[in-house]
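All protein chains but one are shown in place.
We just call them A, B and C in the order they show up, numbering each chain from 1.
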């Protein structure tokens, strides 16, 4: 019928426009064909060499972070992570040390010459974060917190943006666009698993999102093997797959004594495990 | 067999403990057996009578909101919704009129004697919102925005909390706990569909979440039939199912001219459709 | 670009064809606007009156089935279900009594004047089934077993077809088409919940599939409240929602002593619960 034909033409036009819109995004590779390199001091992410980010889920104490940092340094690595503001399902779970945590992280980073990455959850804390962290992380639960994304877009620090718990790749790309649209194009995307029916792993690592994100955008792409799998025994295989498929780096959690960790105790590596993990990856 | 017996004992014990934790929550019905009634002026939600919330997806103009408000009033209803801060996938989509939108909403509400509901997305705007809205909505994309939840918990207005895009019921209950733990127990929960593989509907309406939420918590539960289905032809059947299963009310979007709406044009009802919708529900 | 335009035109054409194909299906309401009534002896399904199907998950013994049948009869109902061939996840779980089970079911049905429904899992058993059952059920795990569907299409008994564990509505409709395309149009569709990330229920009851299926096809639509929820406490609310949204009937499991049931012990109703369930539904 004619009506039907019109409907179809409109639909086609709508899709055409959507694709055009995607290509028109500032993060789109159509818009900027060459890879974006993210600069963290003199460290480069996305230049073809792989860089990795390790550290405890939560900053718990100077000693704890220091022990991990020593090991990271000893492995010749440069980036340290640690959570100070922890978004937790229950309000009664450990919520992180806050600014105190950031201070510890910075002190340890400075002492070992490591650059530090930490998650910020409140738009009001982005400015303060500049004093303490080298990279501002936006976590999975906040990928759709557009106020936070916009504030991150006004920051002068690189942003490490994790994919939402059940975000589509298209939504993920648009979240990055919220940041770049405010002026900050120093963004690392991080696949961290998506929510599915499968319970053998904490989330389902959507490994092919890596080549898709690298094709659609010019941004570096990391894989968080800790949260995507939630299983220590899968960290190394997942990391190998991630690097084989083209990820620019791996994020994983390391804790001196995972059993006593205040969060994510089931999935963090202890230091000897971390060291053999790194050796196996090389 | 012995093995089986052990298994059952362990299962029971595990569930017992999980239940204990859930029962210890302030929102839990174990903690407070009788229904919470949410007061919006002299309107009561959760008292056994059904109350519904209608209005446009976005506040676009005084005339637009006014036209919908007239119809709501004519139907003998009391609650008007309208979005002023719109969380949109793309930063280039219409983001709402902001404070201007809240002002229009308040003006129209005052003129017609309707109480108004609007979404707040930034913790910093919760305070300002008190001047303009009667109910503060936390949208699906912000259900895991714990900073916003905590701020809502310090508000003196009722909170209308939507389930996250892919949140479990347990996470949804804990999000409400973030609010009540800060002192504000005037919370309405709203099921709005979850993300699944099915594409015939925008989301999959998880209808049995309604009796589960009413069993586990003492809070009133609404169903947003617009976002759960994303289809005008399903609004009425979904609403009938929601009321039959025990929902305290329905939320749905109404726009004087959906085809020209700045957001959600495919799923809003026009005014005659709205009127017949209401008649059918009675 | 021209290339792009062509691509879009092709896409539109493809969708046009798909929609045409859907409308061209024999099960489509476009093809046959009036409701199909399924005849089971002198019982009619889909004629505007609601009929329900109850009975144990598995046929275990004459006594067990008989006890349930008595109660069904006492409630003035006409349809009895019971599984003889049980598709179980593990090969070491109870697999059903097979033909013996069908014989018990038939005997009990005959004695009480009830029509019986049972699942067939092997194309080779369809013919034999004609001797024992009044309705042949195709279970969720076999919705994509096209050889079985085709054989069911050559049967002279009505088919009760359940939606697959993670089937789309479109796939479900096409599964029915496999049956009708072989000549058998006496088909009842049954929504039984879909697999999602949510674990509070065994599956997620996709309640809006009911009006969609009734709009797209001319077949009667049931809701299996047992398998969709997996929780005794949700059977009644789910049934109320299903009937409110337009289902032609409910399927639910009833067992004289659920705790000792050889399958699905957590979710079957005992007889007093069943009786109050029926009373509440009326």
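In the analysis below, a contact is a pair of C-beta atoms (placed from the backbone, for glycine too) under 8 Å apart; a residue touches a chain by one contact, two chains touch by 3 or more.
Here the structure is a predicted model, which is why all the values come from computation and not from measurement.
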Pick from C:33, C:48, C:91 or C:272: which residue touches the chain that isn't shown?
-> C:91
Sort through B:195, B:218 or B:240 and give me the one touching the missing partner chain.
-> B:195
Of the listed residues A:38, A:59 or A:166, which contacts the missing chain in the full complex?
-> A:166
Hidden partner chain, residues of subunit C it touches | 21, 87-92, 121-124, 141-142, 144-148, 150, 164-166, 170-171, 174, 177-178, 181, 195
Touching the unshown chain, subunit A contributes residues 166, 168-170, 194, 196-201, 204-212, 215, 228-229, 233-234, 237-238, 240-246
Going by the touch rule given at the top, which residues of subunit B touch the chain that is not shown?
-> 3, 6-7, 10-11, 13-14, 17, 20, 166, 195-197, 199
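Keep in mind that, in the parts below, only the chains that are shown with their structure count from here on.
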Dist(centroid_CA(subunit B), centroid_CA(subunit C)) in Å evaluates to 33
Enumerate the residues of subunit A that touch no fewer than two other chains.
-> 166, 195
